[in-house]
Every structure is written in C-alpha cells, then in structure tokens.
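In this view, the complex is presented without one of its protein chains, the others remaining in place.
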Amino acid sequence: MKPTVFKRLKRDRIYLLLLAPVLLYYILFKYVPMFGIVISFKDYNLFKGVWASEWVGLKYYRWFLQNPDAWNIIRNTLLLGMYRFLFLYPTPIMLAVLFYLMRWKRYRRFVQTVSYMPFFMSQVVISSILIMLLSPSTGWINQMIKWLGVEPIYFLQKAEWFRTIYIASDIWQQVGFSTIIYLAALASIDPQLYEAARMDGAGRWKQTIHVTLPGIVPAMVIVFILQLGGILELSFDKAFLLGNVATLETSDIISTYVYRTGIIGGSYSYASAIDLSMAVISLILIYTANKVSRKVGETSLW
Amino acid sequence: MKKAKYSLITCTLMVLMATACSKDTVETSSSPSNSIQPNTTASSAPTLPEEATIKIYTENNTGWPAKKDWDVWKWVKEETNITVEQVLATGPESLALAVSSGSMPDILSVFPEEVQKFGPQGAFLDLSKHMDKIPNVKAYLDSKPDVKARVTTPTGEILSIINDGAGEGNQAVWFYREDIFKKNNLAEPKTWDELYTTAKKLKQLYPDSYPFVVRHGLATLNYIGPSFGLYPELHRDPKDPTQMKFGLQDPAAKTMVEMLNKFVKEGLMPPDWLTMDYKAWTQFISTNKSFITIQFIGQIEIMNNQLTEGNLKFMAPPVGAGTQPYLPKGGAEIYGLAVASTTKNLDASLRYLDYIFSKEGRDIQSWGKEGETYTVEGGKRKFNANYKEASDLRVISGIQTAGTYGWFDFDAWMALVKEKEQLAYLQAPKYRLPVSSDLPMLTTEEGAAIGPANDQIWKYWTTETTKFIFGDKPMSEWDAFVKGLDKYEVEKIKTTYQKALDRQIANMK
C-alpha cells in the first residue's frame, strides 16, 4: 500500500530540506528570467521594455515558417546535428575503452592528458588552423594529397565536405574531454566484480564485455539522452567560420540564419521565436529518449 | 553582414592607425616657453558656460586603450567646461543592454544599423528639433547635403550625426609590385584585358606564383565591381543617381564574372581566394607569390614594411567597362554620434556636440593646442617629437578616437604619414565612383516587409556567382541566372528602395 502524501513528506523531510536551496537557485536564476520567452509573441521594443511592447501573437513564427528557405535551414540543422551526434556520441566511449585496455600506464596517462588539451582552444583558433591545413594552394593536407599524385581538393568550397569538416573538427576538439565521464564511470566499477569474473575464467575481452561495459551503461544512457536533447545546439562560431557562400547549401543552419537576419527590425523577437521552436523540438526528443530508456533499461532522467 | 560591416569599420580604423610611420623631421620641443602663453591665456579668459558632466559611450579599442587623462578630454573641459566620462562598450551587445536597461549614457557613438534599430523605438533624441541650440552642427549639415541625406530618417528626424573627416583609410585601392614590374619591363595595366595579359606574363615568368590576389572573398566584388561601373547588389546608378540599380543585372557584371573565371581557370588567382583570410593574403604578398592586389589603402605601407626587397605602389584601377577607371566611393566614415532621448544633461550634451563641430573645436580636437602638441614653423604646423607616427595621436592624446570628434581635420593625420606613402591618399579620391553602395534608409515596416526576400536573394546570387567564377557552372547559363533574380522578388526590393530614395531626394530639397 502506498503511504499517504503527508507521510511521504514527513519521511522525506531531510531530502526536501537539502533540495530547497537547489530549487531556489532554479527559480531565481532560471525561471524568473524565463519571462523573456514572451518577447517571441511581441514586437520587442528594447527601449520601452518587455511589458510595454506590443503583442503580435504568432507573427514571428509565421515569418519563419513562411520563409521558403526555412525547411532547408531546418533540414541542414537537423542533419548536421544528427551526424554530429552519430559520431560524437560513440567516439569518447571507444576512446575510453582504448585507454582502459592500454597496458602501459604511463603512456596511457600521457595520452589522456594531451587528448584533453584541444578542448581549451577557441573555435577561432581551431578554425584558422583548419583553414590553413586545408588550403588547396598552401595547405599541408593538400600537399600530401598532391604528393600522392592526386588532384588537390578544395575542401572548404565544396558543400559536400562541410559536414565532414565540421564534425571532424568537433571530434578533434571534444573527444578527449568527453572521455572523462566514462573514465570516472570505469573507476567506479566495483573491483570485486572483476575478481569474480576472473574466478569464472573470463579473459580480458570477456571481462570488458561482461564487467566493463555494463559498468558504464548508466553514464552512457544519461549522456545519450542529454546529447540527443542538445542535437540542435550547434556552434554558431564554427559554422560561421568554416562555412562560406559556396557551401550555403549545407552550411546554412539556424544559428547562422538568425545571425544574418538579425539586421531586420524586431530581431530579438524573431530570434526568440526561432529559439523557442527549436526548444520544443529538443523537448520532444529528450522526452522520447527518456521514455524509451525507462522502458528498456533502468536509467532515466525522471 | 552586420559583422562584416563592424569589421570593416574596425578595419578602417586599424588601417588608419597602421598607416602611420615615424616622421623623420624630429625637432626638440624642450623650449616652448614663448609659444605656450598666448594660447592658454586666450582660451581661459572668456567666461565659460556653467560646469557640467556628461557620459559618452564609445567603443573600447585595445590598440588605443581609453584613458581618463587624455588631452582631448582636457581640451573639452577647457573650452566648454564640460567634464566627460567615457563609458566603454564591453561587448557587441553593450548598446542593446544600455538601451534596455533604461540608463543610457548621454551621448552614444553608434552605427547606422543601430540607429535604424533603436531609433524608431525611441532611444535617441531627434536633433532636428534642437537645431537652434546647435548652430555649428546645423551649418555643417547645410554645407554637406549628402551627409544630411544619410542621417535624415524617412520621417524627417535626425537621430544621429555621422562622423566626418577621418574616413580616408576606408578606401580599397589597387597596388602592385613596382620592382617586379620594372625588372620585367611591364607597364601598369590600364584595362582589365591588360591586367589579364600582364598577369599571364607574370605567371610565365614565375610559374609558382598567383599574380593577382585578393583578401575579402566574395566581398571583393564590392571593390572590383566599380571598375565595371557597378556594385554587385542594390545601389544607386552611377549614371543616374536618382535611380536604384541591381548591379548583377548590368551586362558589365557578366564581363566581370567571366574575367574572374578566366583568372581562376588559368591559375592567375589562387584557387582558394574565396576563403583566404588576412594571414594567407599576407603570406602571398610577403613571399613574392603575388604581385597585384586590391586592399585597403593602409595595407600598402604595412606590407612595404614587411617586404625584405621590392616595394608596393598605388595603381590606377583598370577599366573593365566604359572609359573611366573607378574605385569604390570610399573615404566616408560609417559611424556617428547620437544623444540619448532620456538624457538629463540635454543642454550640456548639445553644447558638446556643437563644440566638436565648431571651427575651433574641430581644430583643437584634431590638432591639439599650439605649444602643447604642435609648433608652427614657417606657417606650417609640426607635431611635437613625442608623436612619432600618426597612431600616437590616438594612443597618447586620444585624438581621432570614437566620441572625441565630429568633423576631423585629416591634414592632422597626414602630417604624420611618411611622404612616400602619401601618394595613394592623394591619388585615390580622383578615381572614386560617384555613388557609394550605401542604401537609403527604410522605415521599420518597409524593412520588415522585404527582410526575408533580401536574405533569399543574397543566398541566391552569392551561391550562383561563386559557381560561375569557379567554373562549376558554364557562363552560357549566366542569362538564365540573371532571369532567376526575378523569382526572388528583385523588383519588389528595388521598388522599395526606389521609394526610399525618392523620399530622401525630396527631403533634401
């Protein structure tokens, strides 16, 4: 029989007390500023303020959807986000397992440390180094290609290369850093489990499959759900710096579009309407992922 | 696009800063006892207006970090009895934050886009209603009808005044390697056909080279377009400045694109010029891989300082279409000053504006004061020895920095530019196209109505033109491309701006 609400409140009072400052934080710093969402339904006049601005209903949502380019832009964003997720989600797990299987401990630590470094470079620097490397006239990569006897490729000017370059540079920058959470998960595995597995005669591979991987599953699930929710959050800087007029077909995504049209009057309202639409899509994604993971496994966000 | 504009402006300023070089005429200023007296006594003697303090919002440039004790502020205090507190922008959104917070500084340096955005919302004071208090500003505007047209809104208000006088560095020019040309007996190309043959010859002589190089990607069309009598997008027709014209619809645009296509195909331009940044451009110029280029005027001197041998020299623009050689119409400044509509120091703010546009104010804010910053020798002004190059004016005294002047006397700047490098500044104005690519101001409604179409047409023409230039599409399809512009409502956009232009012309009368 389920205890009554009152009884449960009493039972959980310590936890609720501990939770109180956290909730206060969320109210003060996340929910109070959220009133700003209303500007997507208004003609936001910065000078007069949010409340004095005029209501315009769904005007800016219609604006976006009536733009014939909107679908292309949404498609580009979704595709780039999905490919990025497909590659950026598994690579840190694979790297973590490689680290784990590396026998030479000092080498492993060295690689771990340096793989974490690119995370600290700004997009601007990463992009400028990439542009330098990929140049068809002076870039090292093309000089290598030429040396192999193949025609140089103008990577940055070919729409079909944009996603590859974008995602590759993201992996380059983030894979080492994203591995950390799995390393922590690996370190949290109860060593007795390995002992038990060894006693059952399990070799290295069997141990990896039966102990190591199951040990990091909860972390994998959580990262999966959160990353899926963030699929539409693509770095504006990178798309702006690596894209150009020749690759608009694939490189024009929501953030670059919002940036470009920011000159139009009422830009804050327009940008906010697009943001909110994207947030709704993200919410649906995260909600579905959570539902599936709750059904299939034990881990879920709520 | 917005970013491009900002960077263009900063670029201009940087260029100006960097154009400076040490002037060899250094004289000692250690005995100025006789020259100081007349000026200081003269300016402090008349009764000063009542004391006031105003806040001026400006950019914060790390090249010349703002200082409280800059001479320019001291002079303002001496002349007008106004103490200026400089409020510095901390990021690209600073102005938006200031507007939304309800506590704007009294005077703000603003870009036209910002005026267009926040003006209709009521953030700035309509100066046209206060002209009686700012006679010097009024006289200035009356003497410059084109400036007045630029700052008058569709509803007849004047919400900001664009700075003037220091925009000379904002000029793209052609320049070439004089030594290489001389060595190989090559003449300056007068037309694009000659440019092509000259580049061909250079390519034969230096097979590793890409004789012609540019730095601004597709935006370069804005700089080479004028030699074909156009800018790529919408602008006023140079032949009839009362009419709007979409550049790519001009047959000469086809010639231009064809030319560029030939240059790319035959290796006369680097294959990646579309994505080349400044670093790559520098590399090509400084390693003798390129000999002809179009860039901002100050880059001639910057690169000359880097070349171990040889030198770069200004070149007249080659003629692409018609008979006249043209450069873009540069030389104008692209940002100005506005007064906050909420200011509590209205009188002092207007007094400040009027001062910087007055004859004396203009002179003092550009040159400083005799004895303090310069001496007069043989009727010519000479800056003190501590100003070694023009950018020192900014760093040391704050001269020619945002917010400190309205109408700058460019002679002050030129006084510190090396004589050899002055040529380009003297030549460039002769070749300017009669019209700039600035568009007349739209009302908020007009802007909103064509906003999405504007973005689409931009995407269309940039993507397609790139394909033609880089050979992904044959030139035989050009006419179809031009027709395609109609699908993207080019006429609607043109008519909207034509209406705005008509209104502007009517307002000027």
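By letter and in written order, the chains are A and B; residue numbering begins at 1 in each of them.
Note that contacts are C-beta pairs under 8 Å (C-beta built on N, C-alpha and C of every residue); 3 or more make two chains touch, one makes a residue touch a chain.
In this section, contacts and distances are computed from a predicted model.
From the set "ATPase", "Ion-translocating oxidoreductase complex subunit D", "ABC transporter permease protein YtcP" or "RNA polymerase subunit sigma-24", the protein name that UniProt assigns to the chain left out of the figure is "ABC transporter permease protein YtcP". In the complete assembly, the contact with the undisplayed chain comes from A:Ile180, out of A:Ile180, A:Leu213 or A:Val292. The hidden chain makes contact, of the residues A:Leu65, A:Met117, A:Ala196 or A:Ile209, with A:Met117.
Not every partner is drawn; the one left out touches chain A at residues 5, 8-9, 11-12, 14-16, 18-19, 21-23, 25-26, 28-37, 39, 46, 50, 95, 98-99, 101-104, 107-122, 124-126, 129, 132, 138, 140, 172, 175-177, 180-181, 183-192, 194, 203-205, 207, 218-219, 222, 226, 229-230, 268, 271-272, 275-276, 279, 282-283, 286, 299, 301-302. Listed here are the chain B residues that touch the chain not shown: 6-7, 10-15, 17-18, 60-63, 90-91, 93, 96-97, 100-101, 215, 278-280, 282-283, 286-287, 295-296, 299, 302, 306, 308, 395.
One rule holds for everything that comes next: only the chains that are shown with their structure count from here on.
Averaged Cα coordinates give chain A a centre that lies 40 Å from the centre of chain B. Looking at the complex, you find that chain B touches chain A at residues 1-3, 96, 99-100, 102, 113, 116-118, 120-123, 210, 217-218, 270-272, 274-277, 279-280, 283, 341, 444, 447-448, 451-452, 455-456, 459, 462-463, 466-467, 470.
Note for the complex: chain A touches chain B at residues 45-49, 63, 66-69, 128, 131-132, 135-138, 152, 154, 156-157, 244-246, 248-249, 252, 257, 259-268.
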